[in-house]
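Heads up, one of the protein chains got dropped from this complex, but the rest are sitting where they should.
And now, chain A:
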Amino acid sequence: MPKSGSAENSINPPLWLLLELTYRCPLSCPYCANPVDLGDPADELSTEDWLKVLEQARAMGAVQLGLSGGEPLLRKDLEVIVAKARELGFYTNLITSGIGLTNKRLKALKDAGLDHIQVSFQSADPDTNDAIAGKRKAFETKQELARQVKAHGFPMVLNFVISKQNIENIDAIMQLSQSLEADYVELATAQYYGWALQNRDQLMPTLEQVRTAEAQVNAVRDSQNGVGPRFIFVTPDYYETRPKACMSGWGNIFLSVAPDGRAMPCHSAALLPLSFPNVRDSNLKSIWYESELFNKYRGFDWMPEPCRSCDEKEKDFGGCRCQALLLTGDAANADPVCDKSPHHHKIVSAAESAAACRNGETLARTVQNSQIIMQTRV
């Protein structure tokens, strides 16, 4: 039993566990949220390590499990991980590009107890899709695969990252989702971290494009009468004046583990200049409750002004630490999306710069580009 007044009494257990099983990926999407430093596949955790993480997290009370990457299907032990997770009582979500998901693997995953599959698409138009994904025939493969996912009886979420390249085809995207019988459809612009930040000017739709697309989505919703997919439209926070409640607060409900075992309060946090505890060295319980990292921006005491004295802090937790760092230089600052932030003008000018950008050429998320960027940084 924890003593009264100990950390465990005031801190919620994690509800959500996200395992980024690998950063290897057959696609090269320019909006990818993976860190620009894709690391070394040789450092990936072993099967035993992942199973141990599952046990520890479940014992703490985690119940939703995301298996993502990179492309999680590149891990040959994915079925073993799913089976263990399901046995422990997790609700298991596979987040995949669909490339590599054969009928045989679908069946094996079903047998292992996988609950849900989220398939990402780049567009409803095959050529645009394959150009964004950086792979020929990717669209065809995904479309066929989505049919198989439904045929195997999985709930299916389709995810389209909305950008300048596809926003004007949003009607076709919704039609495709209906014909594939998706249960939920996420139409979300990228969060501009990692690769997406490198490509922000080229990707971010204008405010006008966002408003038009939003109206199109609302029109489809109104005509649905409760039948067909549930469409979820997420606009870029660059057009807001209050930040999102990132991760529902640092170290509050969400725990993510990178391919090499670093534990983080958010899958983007790798970009923060902090040192991360590793599941190879410590158990999750001490990482969650006691590590310096997980306590750094937990609660409200760490906040400087304007958040410290703001009456909205319990609603948005001061926004996103990564966005604060990337745009203001200090992760503890208010997220500059907030118009109370003295740095808010940086958000406004980034949106203007993206609106003015006519060059559609993006930097592909490839191992080669990762190495070039990392070398020039050193």
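Couple of notes before you dig in:
In this section, a residue touches a chain if its C-beta (ideal position, glycine included) is under 8 Å from a C-beta of that chain, and two chains touch if they have at least 3 such contacts; residues count from 1.
Methods note: contacts and distances are computed from a predicted model.
For the chain that does not appear here, its UniProt entry gives the protein name "PqqA binding protein", which is one of "2-oxoglutarate ferredoxin oxidoreductase subunit delta", "PqqA binding protein", "Succinate dehydrogenase" or "Phosphonate ABC transporter, permease protein PhnE".
Considering the whole complex, the residue from A:Ser28, A:Gln56 or A:Asn93 that touches the absent chain is A:Asn93. Listed for chain A, the residues touching the missing chain in the whole complex are 13, 15, 60-61, 63-64, 66, 89, 91, 93, 115-116, 118, 153, 155, 157, 183-184.
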